[in-house]
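A single protein chain has been omitted from the complex, and every remaining protein chain is retained in its original position.
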């Protein structure tokens, strides 16, 4: 087990190394002055330029430049945003939790709804329920997310008025940011209106979560159904049935564990697809997350911000992937064999 | 009273091209404490019969029988709930590839303890887990596994096939079944383990009075450990009776060919003499011959063989042939 963890960490290291190389090369690939791209400072007077060139080692070989770049990353100096001239890392720290919150809720919803529906669809694959679930699933992952969001806004927000059409919290309410996660912050804040504010936050959360959760839920249903059907045909299920266990008991004790194992790994893979969907969802719902921030940076040609945003998102995706792989191995005795 | 009484069992398969009769009017009966062998080539339908008894065939297979009863109760008329109860209580089955019949993500201890029915444990409910564990260890000792600690903690992929099969047998006898169906239990095992396994089954039969239905394609092993024998060819019951009678005087040409093809049963075989074998091979399911299915290959076949022969009897020795072999050639 330790061996496995070490190997995983080594792989993580190489992947992060490759990522940093890619990010570094973006400084040159983006149009514009490389020094501006790296530092993010708009006005570069000659003296400042000379200082920075020395600090970033731009007059030396690419290797020393890259090492200087790594050094800066390690110390938290990720440059300034070309637009706001604020340190990038602190800007990212403000917007990242919103995305993580939205994405985690969407993943949770997809798990809570996807697994039972998938099992239901697998019990009688040719029956009515199975066919209906199948149809909804295929429709679900064919939906373009931005159109689906617009449709839901038109119906529920503008038409019925049940949910707000954007933002994270109503403008009336002011919650100090402690962790960045809205629901946590509401609990931590000391205001007499906690209930009301909580309800308002949940209403703001509802539509974006539904939109974002559509794709992973349908993929999860499909996946669980396929895994369950495959496991059900196996010999050990027949043995368990012959032992005299009822169908429900066989399902619960033997079927679920074997079918859900590959699902854990799937969740990790879903995360990377989810990030891009989150970007589109944030744009439409004006959700203050890193996706919208990154897209705004792209529109503004804010290259240092793009570089930093790309790195952060990739690190996030890689970390989640690694965590789910470790979790999968932890629960799966067969994988530990390796 | 007969444990298992099957008369004229027919199992058919639905295919896009029509109904195929995989098992054609087979009769089988088992008394208490009897060991019966079911011999046939692969494709003769023996596993199907075993699965039909235990009730794990899926919906594509259709089962009809004149009588299909266990201890007097007709299995075909019961709901699947009741059937599962009866079978779960009285019949146990072990399979061909034991490592695939065990849940790969559960430890052996869990699977073994799951097979122990609660009714057999005496004690109050809070004593149950300990009693279960004790009984599991006792079962492992009974099948010949001394080092129970290591085995209980391991997963199926860490054990050899022989050990897995012993664990399967332990799970099978945990509920004190009246019948143990062994579906080709030794095909995946090495010969030393095979012998161990058969001795184990024989000992259970003698000491506990458990009946054994041994299904195999190897005549040698089946002949040594069974009292009665049924020979199947291509879904039809060809001959059945006491093992010693069948081996010494087979009536059906197929049984004769089977016996002659095993060198162990022929002490006078000259060295380097060719072994006897029927020409041709077993027909595919889509091209089953009408009437007696051995017809195209049988050396004795004549015009009447296009009608399926009825089962005839001579002193507890049943055979289905229009032209049975009357006596072995004089030595």
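Order of writing sets the labels: A and B. Residues in every chain begin at 1.
Simple rule for what comes next: a contact is a pair of C-beta atoms (placed from the backbone, for glycine too) under 8 Å apart; a residue touches a chain by one contact, two chains touch by 3 or more.
Methods note: contacts and distances are computed from a predicted model.
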Record-based protein name (UniProt) of the chain missing from this complex, from "Aspartyl/glutamyl-tRNA(Asn/Gln) amidotransferase subunit B", "Septum site-determining protein MinD", "NADH-quinone oxidoreductase subunit A" or "Peptide ABC transporter": "Peptide ABC transporter"
Of A:120, A:150 or A:202, the residue in touch with the unshown chain: A:150
Check the options A:209, A:266 or A:314 and report the residue that touches the missing chain. A:314
Subunit A residues touching the chain left out here are 11, 14-15, 18-19, 26, 29-31, 135, 138-139, 141-147, 150-151, 154, 158, 272-273, 275-276, 279-280, 283, 294-295, 298-299, 306, 310, 313-314, 317-318, 321
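By our rule, only the chains that are shown with their structure count from here on.
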Subunit A and subunit B have mean C-alpha positions lying a whole-number Å distance apart equal to 55
Okay, in this complex, where on subunit B does subunit A touch? 54, 56, 84-85, 87-89, 92-93, 95, 97, 100-106, 114-115, 117, 155, 157, 168, 171, 175
Seen from subunit A, its contact residues with subunit B in the complex are 234-236, 238-246, 253-254, 257-258, 261, 332-334, 337
